[in-house]
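Structure, as structure tokens:
A protein chain is absent from this complex, but the other protein chains hold their places.
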Amino acid sequence: MIAIIKQGVKENQIENLISWLESQNLTVHLSKGEYTTILGLVGDTSKVDIELLENLEIVEKVKRISEPFKSANRKFHPNDSVVDVSGVKIGDGNFAIIAGPCSVESEAQIVEIAKRVKESGASLLRGGAFKPRTSPYDFQGLQADGLELLKIAKKETGMPIVSEIMNANHLSLFENVDLIQVGARNMQNFELLKELGKTKKPILLKRGLANTMKEWLMSAEYIMAGGNENIILCERGIRTFETYTRNTLDIAAVPMLDELTHLPIIVDPSHACGISRLVKPMALASAAAGADGLMIEVHNDPQNALCDGAQSLTPDEFDDVSKSVAKILEVVK
Amino acid sequence: MIAIIKQGVKENQIENLISWLESQNLTVHLSKGEYTTILGLVGDTSKVDIELLENLEIVEKVKRISEPFKSANRKFHPNDSVVDVSGVKIGDGNFAIIAGPCSVESEAQIVEIAKRVKESGASLLRGGAFKPRTSPYDFQGLQADGLELLKIAKKETGMPIVSEIMNANHLSLFENVDLIQVGARNMQNFELLKELGKTKKPILLKRGLANTMKEWLMSAEYIMAGGNENIILCERGIRTFETYTRNTLDIAAVPMLDELTHLPIIVDPSHACGISRLVKPMALASAAAGADGLMIEVHNDPQNALCDGAQSLTPDEFDDVSKSVAKILEVVK
Amino acid sequence: MIAIIKQGVKENQIENLISWLESQNLTVHLSKGEYTTILGLVGDTSKVDIELLENLEIVEKVKRISEPFKSANRKFHPNDSVVDVSGVKIGDGNFAIIAGPCSVESEAQIVEIAKRVKESGASLLRGGAFKPRTSPYDFQGLQADGLELLKIAKKETGMPIVSEIMNANHLSLFENVDLIQVGARNMQNFELLKELGKTKKPILLKRGLANTMKEWLMSAEYIMAGGNENIILCERGIRTFETYTRNTLDIAAVPMLDELTHLPIIVDPSHACGISRLVKPMALASAAAGADGLMIEVHNDPQNALCDGAQSLTPDEFDDVSKSVAKILEVVK
Partner (left out) sequence: MIAIIKQGVKENQIENLISWLESQNLTVHLSKGEYTTILGLVGDTSKVDIELLENLEIVEKVKRISEPFKSANRKFHPNDSVVDVSGVKIGDGNFAIIAGPCSVESEAQIVEIAKRVKESGASLLRGGAFKPRTSPYDFQGLQADGLELLKIAKKETGMPIVSEIMNANHLSLFENVDLIQVGARNMQNFELLKELGKTKKPILLKRGLANTMKEWLMSAEYIMAGGNENIILCERGIRTFETYTRNTLDIAAVPMLDELTHLPIIVDPSHACGISRLVKPMALASAAAGADGLMIEVHNDPQNALCDGAQSLTPDEFDDVSKSVAKILEVVK
């Protein structure tokens, strides 16, 4: 961590700051230049409150050199983490596909899709029950009933299930949900993250719509700081000026995060683009870039889906994607 | 609302769609061109789920013409709304300044600041108790104790108080808080918005870090759809590529929202820029642009503030800003 | 094209507008609603000046339905275009790798690299001679001398050469350059585009730093409108909030553009990320997503490169990337 001192500050003010920093168990190196004086802070800076420092009158700016995340940091945990979702392993060479409809609609729908995607190679079943919608007038999901239908599909097929939580008060409803998803709009809902940190549930943490990888890892850190290290990151596209695609899928986040963290990372090409025709090329690209898995929307009747149909694949299309992904994995292994 | 039909779709498919739309109480106008066929949908389209329509196989794209927000819409409510915060009116010509520290730290601190900012013309006292911080290792606020200290300052000065809520389960703690703030990171925490919609409390709804005005008004709509129309919007800067300032204050949002909605809008120049020296010019600019109020951070000892000191004014600086703003208001009235 | 009429406009004003539009060879369909009146304009709208229409007092907004680009539009030219660069074909199944150093530095350097990348499967040699640098104090390239060195490497290896032009006055210097690159910062240098439209040279048009695909295709349209249809698009990353990578590579642009245009599209993973370790995964991802080619920076001595060394591969690393890309192409063919 580097603290840049304002011009014209007195010697004894700098000395006082150095004493205070040293009392925080940091080693301080002083560099004095004609126009700038710099303090290099060495030690465990991940717990230094950067705004606290910046607010000191003699400090012009503070820059982090090492990352502010610690539990998620590859440097302190060199080996890949593997998250075990009720027997399905993800990470460190274990590739998994999560598939299913945007919204759970009926028992027939979810059971049928579950069977079809399982046959085609999916190892986890997704289905939205609580839906975050921009408009209060849009369909909000079947909620608790949707979770019950998912559990039926799990029983029928043996597939672990994945669904999104929007409220920590619903945690008891998620007891039999195997992987709990935190959606993009809740990536910085710190109260929710803290509650999830108290559980031992595997968490699928989606990237926020306009968030950096650093902020994303800090959100993972919130959950890990509570004691829950079962986190899978999910890239789902970020907001840019482009309008032909709904979001811009940041596939480079896959190898970049692989350097920064030991946590597994999967990609959701369905939400990222919002166009079903783009799901296959983006799924292949993600696999080629080294992702640990994929999350893909599949619907048995896209024309009548209650939500996000434009981005859903049919079971047949999913089968084709799944097989093509397998071929790519052969090559990049 | 406009639905653009894909090329090569059969006549009877279009007719079926038109019948279905008409059954939803919409009037449909058909425009057929060589390369595109367009359906113009007229009626109350604010409750049409745009994704549902887009998911139909024969539809290429759907574009809204009228706004998806209704309760917040100026068109259906031409007069300015006035929000009454325990006797302090905001909106329709009533200008108010909210001032106080980023974080409540002690009784002495908050009472002292309250007295100073009241003398200088502030009509509401702000103070953070629950703090949303990017890092779990940063100071999280005095929480419930902070709210108690705020209430003491309210008693001592008679000023209504403003503080941020992060969790609907804390609502009972906010019973004596006069204006409840929803922070930028929770602007799309729909579960929280729904709970606030069930109360009658005035809500200060901050704009999300990378959200559009339309999304912001849809979040207001979530609260209003629940029955609570006491909403004040607060522009606090949006994320851009610029790094010299923390965010980019979108002052044009003030006159633009004035056209779109009847709700009052205030500006927070402290968080937007993150630099105390920019607070005065941005406060003056906001007043000149027609804002209904300001929210300004004031600290009696910025060097030792636990949080966001870099952007806080001293009480003397605040006094100067408040007087200069009054002069601007004279001119633009 | 849709023109939305303001509320409260008189009948005869609308009739006058319709007459005027019909005189422009457009067919007009009228949809009247309670709150909005819409004109649907059908015909060749690509040459209608949207701002001209929007400026009319009775018009609230104008929205395009069909794309404003015509020569580049897939709809009017369903088959893939193939661009022939001195015998090397790109597009419609013809995949090509362009490789070489960021900057040409010496005859020994460029000839050595040319030989190495040719052996490893590159079919075109790139090398920067005129360099666009943010700072006037940074190295600006060897300029005309650099082009001469490139031509020597071309003679030695038989590889067609690629270099960036920054000034239409330099066109004569580019006579023996086989593929002329327009850099991101010049994507909307319309004067340069017009001059290139008058030549028959193949043009490599890079996407601007914060430009949409529509703007990019409109820039291609500038060149095509002048009569030169030999254009290859090059995705090179767009500006986002992310800072770990220099830019965000928009790989979804590859399949999206494949729908929108018949022009070939290649990807430059070196500039997009700015980190050599990310070049391989991003090259594989681009190939998996269906790109028509790649542009990769290769340097024989990255430690001493004068420019952009952080993102360059060694010839051995390039050889590995090239072979792995070939395997991906086998799978996705």
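Should a chain be cited, it is by its letter among A, B and C, assigned in written order, with residues numbered from 1 in that chain.
In this section, a residue touches a chain if its C-beta (ideal position, glycine included) is under 8 Å from a C-beta of that chain, and two chains touch if they have at least 3 such contacts.
Keep in mind that this is a model prediction, so the values were computed, not measured.
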Message = Using the document's definition of touch, tell me which of C:E22, C:D92, C:E119 or C:D138 contacts the absent chain.
response = C:D138
Key: Contact with the hidden chain (one of C:Q7, C:Q24 or C:N55)   = C:N55
Touch residues of chain A, complete complex, unshown partner = 2, 4, 27, 29-36, 38, 40, 42-43, 63, 65-66, 75, 210, 239, 241
Task = Provide the residue numbers of chain C that touch the chain removed from this figure.
result = 46-47, 49, 51-52, 54-57, 68, 132-139, 166-169, 185-186, 188-191, 194, 209-210, 215, 218, 221-222, 225-226, 239, 302-303, 305-310, 312
Message = Just checking the interface: what residues of chain B touch the absent partner chain?
response = 210-214, 238, 240-245, 248-256, 259-260, 272-273, 275, 277-278, 281-282, 284-290, 324, 327-328, 330-332
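Going forward, only the chains that are shown with their structure count from here on.
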Inquiry  = As a test of understanding: of all chains, whose mean C-alpha position lies farthest from that of chain B?
reply    = C
Ask   = What's the call on chain A versus chain C, same or different interface residues, using the half cut on shared numbers?
value = same
Inquiry  = Distance between chain A and chain C based on Cα centroids, please, to the nearest Å.
reply    = 31
Inquiry  = By the touch rule stated above, which residues of chain B touch at least two different other chains?
reply    = 210, 239
